[in-house]
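Below is a slice of the complex: some chains, not all, each in place.
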Amino acid sequence: MFRISAEPLDPVALEAGLKDLRAGACVTFTGWVRDSNDGRNIFSLEYEAFAPLAEKEGGSILDEARAKFAVIGAAAVHRTGHLQLGESAVWVGVTAAHRAAAFEACRYIIDEVKARVPVWKKEHYADGETAWINCATQSPVA
Amino acid sequence: MTKTLAVQYFAILREQRGLSSENLVTVTATPTALYEELRTRHAFTLPANRVRAAINGEFAPSDAELRDGDTVVFIPPVAGG
């Protein structure tokens, strides 16, 4: 239910995969590549994953969400590869009988995915520089 | 206590090492010790305390015992989403 994908995400198919007549609520989160971060203009983003462990850790996160919240279905996919502005980097979808559980579980999943799943992001800036996020070892020059 | 390990590199470590994987023959006992050895050799910028280890596809403690034939992956700070 947690996948690493080198292909563009297909939110229609992903949401269809969660269809369940017991579900009254479907909450989705999509992470889009945005045009700036920490005040720098972004040109594009590269994502890299340690896929087997990412899918295992992501699956554990989905299991945790199912255990903590009254969820019917939960799925998530993270892209790898070189993404342009506006492309979808990650998609999370949760269904539940009632909306509170769907919102809480969706938020839980994306928070945990960002904190724990072995995926890495390299920002390409408009000025041609690049940086692996969270991997700086000294402060940037002012 | 010589053992052969497969080491895989991702992201900033892959770039700084200049390759994605290699086989190493070493006497090093733990992931942390192995990382320090590789860090010195390849000038990795990340200190050991910011790098996690996985052994054979599972997260592992930094003081786990490395065994002959293990596949070791060093995991820089993650940044998904």
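As written, the chain order gives the labels A and B, with residue 1 at the start of each chain.
Methods note: a residue touches a chain if its C-beta (ideal position, glycine included) is under 8 Å from a C-beta of that chain, and two chains touch if they have at least 3 such contacts.
Quantities reported herein were computed from a predicted structural model and do not represent experimental measurements.
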{"item": "Labelled copy-number formula for the complete complex in this structure file", "value": "A x2, B x2"}
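Quick note on the criterion: only the chains that are shown with their structure count from here on.
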{"item": "Rounded Å distance, subunit A centre to subunit B centre (Cα mean)", "value": "25"}
{"item": "In the complex with subunit A, residue positions of subunit B that touch it", "value": "8, 10-12, 14-15, 45-47, 50, 54, 57-59, 73, 75-81"}
{"item": "Residues of subunit A touching subunit B in the complex", "value": "31, 47-50, 52-53, 56-57, 78, 89-90, 110, 113-122, 132-135, 137"}
